[in-house]
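Apart from one protein chain that is not included, each protein chain of the complex appears where it belongs.
Labels run A and B following the written order; every chain starts at residue 1.
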Amino acid sequence: MLVFILKRLMLLPVLMFVFSIVSFILIQAPPGDFVTSYVAELAASGSSMDQVQIEALRNLYGLDQPAYVQYFKWISRILQGDLGLSLDFQKPISELIGQRLLLTVILGLATLIFTFMVALPIGIISATRQYSFFDYFFTVFNYVGVATPTFMTALILMWFAFSNFGITITGLFSPEFADASWSFAKAVDLAKHIWLPMVILGLDGTARLARILRANLLDELNKPYMEMARAKGMPEWKLVLKYPLRLAINPLVSSLGWYLPLIFSGSLIVATVLNLPTIGPLLLRSLISQDMFLAGTIVLTYFGLAVIGTLLSDILLAWLDPRIRMEEA
Amino acid sequence: MSSETLSPDQNLPEEADAISVAPNWKLVWWRFKKHKLAMISGIIVIFIVIIAAFPGFFSTQDPSESRTRGSFIPPQAIQFWDNGPALFAYAIEGKRNPRTLKMEWITSETKKVPLRLFGRGYEWEVLGLFKTDIHLLALVNPDDPPVHILGTDRLGRDQWSRVLHGTQVSLSIGLLAVFLSTIIGIVLGGISGYFGGWIDMFIQRLIELLQSIPPIPIWLALSASLPRTWSVTQGYIAITAILALITWTGLAREVRGRFLVLREEDFVVAAKLSGCSQLRIVFRHMVPTMSSHIIAAVTLAIPVMIINETFLSFLGLGLRPPAISWGVLLQEAQNLQSVALAPWLMLPGVAVIITVIALNILGDGLRDAADPYH
Partner (left out) sequence: MNPDIILSIRNLKTRFFLDEGTAKAVDGVSFDVSRGQVVGIVGESGCGKSVTIKSILGIVQKPGEVVGGEIFYRRRDDGVQEPINLRDLDDRGEEMRDIRGNEIALIPQEPMAALSPVHTIGNQLIEAVRLHRDVSREEAANICIARMGEVGISNPEERMGVYSWELSGGLRQRVMIAMALVCGPKLLIADEPTTAIDVTTQAQVLNLLRRLQKEQNLAMIFITHDLGVIAQIADYVVVMYLGRVMEQGPVDDIFHNPQHPYTSALLASIPTIHSGTREELPTIGGSIPHPFNRPKGCPFYPRCPGFIPGKCDRFTPVPSPVSDKQSVACFLHSDAAEETE
């Protein structure tokens, strides 16, 4: 088990190296270098920058040098903890991302827990009571859940709350807490606001996971070991909870590997509609204003979150399934 | 085996006999037919495809034509009964509120706008071949004010016609992107599953790497880097490619999994023993066996693409106006202000939901029919 975890941990730097290159390519992707477009933008808005400042910026990012030099300049600064400056906001990137990253992670984890807590019972009931009223009801629920884009759910709920109760359900905090420093009262305020984006964000995933679990369980329910357990005289409910669920849950855990990144990036869209202070809307804004270093850093942050999510799901899976533990150790 | 002539099936009912000799596709079709919901979904999908092919025929107005004095008109209901079967809509009249200076639209209860089926309207092109001005629904009197079944948007464009034209773009992007990713998926998944070994290892790691990438930020960053000067067609192709680039992994996994199962099957081993070349085994024996699974997987992948295109365009980084897709239309409903003012701007979302549900149920039905024991 320890060997397995160590192996996975060793993979981590490799993955992050690959991902940092991908992020850098994205930074470089827009035509022209960003200093030029920044100067152009400044000129368009009426202000300007003197030649010395422009040269200093070009030197800092090594814009006159080949791409790999630029990459190493960028990555070595990041490794030293210096994320650089956002040209658009004129603020250090670390300052912009810090608080938002925390809220992104909190929202992601809350959604994950919500999803599993709802999807597990739905999946079990649907599979064990196949073709019952519940099964049909949840089947309909699942189809609608998967088919509705998250922003549509957000829009509809927002409109419903506004037109019926005259309230705006945006943001993660009440106005008085938005810029306040962390306190117990602020955490309570967050808890009051987070459930809605959590439900909206989790709906699609809940539907998917419940469907996966149902299919897996139905598969397992026909396996000979189920027959054997019945032949042993085991009560039916105990049977379902001990054997098939235990096996059906493995693919579900391995789905965490793709589901967690999906939550984080899916929160981007919901956050934009609901105006949440997470890193999503920031990425969107930086992309539209071509603030590519901010954008690249945020994309890299998303990669980081995804890699950690995959790592956690791998470890959990190895802990759950002895076959994987033995095979890979 | 001399008594082979004494077939046990000789005096049996014909229907039962048919089952044992039916080819695979026929069995799949019989099983599919039993899935009522999937049948209905299939019909809905066919209908959507027809709309996507001839959006002009079903439209009532040119989707790009804007009328500044007709913005945010609410949806108008078509009436079918007026002391007997009829076809008309009540006229809608705008009055400027003297206090807020906002236009307010009031449906007249007396003034009727007569409509007719297969009437004449604006000119549209049939599949780019020839032009016609016949529409399913048209004004009897061309001078009457236009009827907006789904209301109008900020610029007074007819939303009904725009949703129908959006169907063409959204559906075809979905199809094209899936087509691209299916090719990549089948080739790489097939190679991976058939050859195994280090090739499989390499492709699997690549897939895992791509799957662990959160797709939306990548899509956003890629589409943000497209030059803004690109034409609608260039943008369309680029967005399709971007969508396909990341989603082929799911299909590749599916194909590989199938290959791994099939590789152990007796008929493949038999083909190998009788000296078939590897290519022949893959394309003559394995691919046809998988085709129903592939069709099902592809059907299930299209709605995912449609939703993703909607996401991108909704955020303003996918297709850009003047292109019309469901996502582009929904961009109009991006904030609470516009939604509160004109809730019907969310209606293109209903088109997305219906299409995605129909495709998903159809895909599930196909999959169940292809593989009833899974």
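Please note the rule applied: a contact is a pair of C-beta atoms (placed from the backbone, for glycine too) under 8 Å apart; a residue touches a chain by one contact, two chains touch by 3 or more.
Values in this document were obtained by computation on a predicted structure and should not be read as measured data.
S.K.: Using the definition of touch stated at the top, determine which of A:K7, A:K91 or A:K223 touches the missing chain.
M.R.: Touches the omitted chain: A:K223.
S.K.: In terms of residues, what is the contact footprint of the unshown chain on chain A?
M.R.: Touching the missing chain: residues 222-225, 227-228, 230-236, 242-243, 246-247, 250, 320-323.
Note that only the chains that are shown with their structure count from here on.
S.K.: Within their complex, state which residues of chain B touch chain A.
M.R.: Those in contact with chain A are residues 209, 211-218, 220-222, 224-225, 227, 303, 307, 310-311, 314-317, 330, 333-336, 339-340, 343, 346, 349, 352-353, 356-357, 360-361, 374.
S.K.: Using the touch rule from the top, collect the residues of chain A that touch chain B in their complex.
M.R.: 15, 18-19, 22, 26, 29-31, 143-144, 146-149, 151-152, 155-156, 158-159, 162-163, 168, 170, 219, 257-258, 261-262, 264-266, 268-269, 272-273, 283-284, 287-288, 290, 295, 298-299, 302-303, 305-307, 310
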